[in-house]
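Only one protein chain is missing from this complex, and each of the others stays in its spot.
Chain naming follows the written order as A and B, and within any one chain the residues start at number 1.
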Amino acid sequence: MCGIVGLHLRDPELHPCLGRLLTSMLAGVAERGPDSAGVAVYGDRRRCPEGYAAVSLLDAPPDLPVPGALVTEAGDTTVVAAPLPVEELLAAVTGARVVGAGTEVTIYKGTGRPLDLARTYDLADARGWQGLAHTRMATESQVTAEGCHPFSVGPDQCLVHNGSFANHASIRRELVAAGVAFDSENDSEVGARFVAARLAAGEDLDKALRALCERFDGFYTLLVTSADGFAVVRDAIACKPAVIAETPRWVAMASEFRALAELPGIDDARIWEPEPERVYAWQW
Amino acid sequence: MIDLARTPLRALNRELHAPAGDAYEVLNPRGAHAVAAGLCHAVAVEIRGHVGYYCAGMNQLARVTVHGNAGVGVAENMMSGLVRVRGDASQSAGATAHGGLLVVEGSASMRCGTSLKGADVVVGGDIGAMSAFMAQAGRIVACGDAAEALGDSIYEARVYVRGKVASLGADCVEKEVRDEHRAEVAALLAAAGFEHDPRDFRRYGSARRLYHFTRGNTY
Partner (left out) sequence: MTLRESATFDRPTIAAIQRAAETGVYDIRGWGAKRSVPHFDDLLFLGASLSRYPLEGYRERCGTDVVLGGRHATAPLHLDIPVTIAGMSFGSLSAQAKEALGRGASEMGTSTTTGDGGMTPEERGQSRTLVYQYLPSRYGMNRDHLHAADAIEVVLGQGAKPGGGGMLLGQKIGDRVAAMRTLPAGIDQRSACRHPDWTGPDDLAIKILELREITDWRPPVYVKIGATRAYYDVKLAVAAGADVVVVDGMQGGTAATQEVFIEHVGIPILAALPQAVQALRELGVHRTVQLVVSGGIRTGADVAKAMAMGADAVAIGTAALIALGDNAPRYAADYAALGSAAGFYDFQDGRDPAGITTQDPELAARLDPVEGGRRVANYLRVLTQEAQTLARACGKAHLRNLEPEDLVALTVEAAAMARVPLAGTTWIPGT
C-alpha cells in the first residue's frame, strides 16, 4: 500500500534536473507511504560512469574486494560501480545483499520518512534519463529496507507495486520449483521475478505484463522499467489509483496527480488514467 | 481569495463551512485532498488548478467549480448544489451522491456515479469502466463513450450515452427512449451547458433480474 512515481525524460536537456523533479514527485506521494522509500535512477553518471556497471547493496561490508571501484554510501544503501561487466561485478560482491545491478540503474532503499531518505540518497542532485520512486505503508510484512520497492531482480529492471496480490504464494512456489531464488517474503517480489523471467525469455515489457495480468489475481498498479522501457498496468478492478501524463519532453506516472503538479509543462500535458488490464508501454 | 500555498487546508474548509462571504476563489490547490469538502451554504467557490481526492465531498448547496482536473471521488456523496469540473475527473466521480448536479466537462474515469443515490452527473466526454455500478437513483449522461461493464448491478438510476458502450454489466440493458427521456436529457444538457441533440442518446437501466435473490442469479 503505497505511493508510486516514475519519470522518463525524452528531452536530454532535462537530464540534469531528473533528481530535482523526482524529489518533487516523491514529496507528492510521501503521505501514502510514510514508513520507507526506495528510489531508482537510470543513467546517473555521478555514480555509475559510462562504461561502468553498478551494483546497489544493502548493509554492505566495509571493504569490498573490488579494485578501482567508485563507492557511494547513502544510508543503508551502498552503490559500487566499477569498469567491469555486470556479472563480474556481481561475482566480486558475493555475500552482500544485492538490491539492483546493471549498467544504467542505481537503487536506494531505506526506512524512515520519504523526504528524509531523499536527502540521504542525495536525490535532488541526481542526473539521468529515467527514475522511479516508491513510498511504502507496509501491509503484511515488517518495515525494513529489504521490503522497500523497487524490486530489481534482472539487469536494469525495476518493478514498483501498489496493491496486494492474492495468489502470490502459489506463483512463488511455481517459480521456486523452476529454480528461481527469492530474497524476501514480499508479494511484490513475486511480480518482479515473474516479469524478469519473462524478459529473460525474450519477451518485451508489453507481453510480459500481459502475461502477468493473466496469471496474477488481486489488486495492483504496477510501474515496470528497464534499460529500454517504461510500462504501467493495473488489475481488472483497478482499485489503486494511477495517473499518467505525457508531453514531448517526458512521460510520467504517479499514484496521485499532486505528484505530477510540479513537472515542467504539466499544464499542457496529456493526462489520463490507465484503464484496467491495459498495458501502457513505452519502449525505445 | 484563499491561497492554499499559504493557507492550510483546515483553515480553508473552516472558513467555507461558516462563510463570511458568498464567493471564494481558491488558488494553488496542486492536487490537495478534501478541498472545499463538506460545504453547506450557498456559496460559489472557484478553484484554480487541479485538485486531489474528494473535492467538494458531501457538498450541500454550494456551487464549486474546479478549473482543472479532479482526483478520486469528486463530489462524493453530494447532497445538493452544483459541482463543475472543467477538466477531467478521476475515479468514482459523484460516488453515492444523493442530490445536486455534477458536471465534468472533460472525461470521467472508472466507476463514475458508482452507487449513485439520486444526484445527476453529466459528463462532456467519456465515462470509464464500471460506471454506474450499483447506481440506485439519479441520472448519468455521457456525451462520449462508456467503457466496459456499464451499469453493473444497477438499480433504478438511468444512464444515457451518446457514443459507444463497450459492454454492459450484469443486469444492465438498453431501454427504449421515449419523449420523456429525451426531455430529461435535454434538461440535463441545458443545465450542464452542453449543446448536443438529445435524440443522439441511448438509454440504459436495470433489467431488474437481480432484485430478488434466486438460484438464477449469476454474476
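We take it that a residue touches a chain if its C-beta (ideal position, glycine included) is under 8 Å from a C-beta of that chain, and two chains touch if they have at least 3 such contacts.
Just so it is clear, the model here is predicted, and its values are computed rather than measured.
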Report summary line: Contact with the hidden chain, among B:Ala34, B:Ile47 or B:Ala70, goes to B:Ala34
Report task. With the full complex in mind, choose from A:Leu115, A:Cys239 or A:Ala281 the residue touching the hidden chain. Result -> A:Cys239
Query raised in the report: When the complex is taken as a whole, what residues of subunit A touch the one chain not shown?
Result: 1-3, 31-35, 137, 139-140, 162-164, 219, 239-241, 255
Report summary line: Missing-chain contacts on subunit B, rising order, are 9-10, 13-14, 17, 33-34, 37-38, 40, 52-54, 57-58, 60, 72-73, 76-77, 79, 91-92, 95-96, 98, 111, 114-115, 117-118, 133-134, 136-137, 153, 155-156, 210-215, 217
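Heads up, the rule we're going with is that only the chains that are shown with their structure count from here on.
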Requested in this report: With chain centres taken as the means of their Cα atoms, state the distance from subunit A to subunit B in Å.
Outcome: 35
Report summary line: So, in the complex, the side of subunit A touching subunit B is made of residues 28, 237-238, 241, 243, 256-261, 271-273, 275-276
Requested in this report: Within their complex, state which residues of subunit B touch subunit A.
Outcome: 30-32, 50, 52-53, 69, 71-72, 88, 90-91, 109-110, 128-130, 147-148
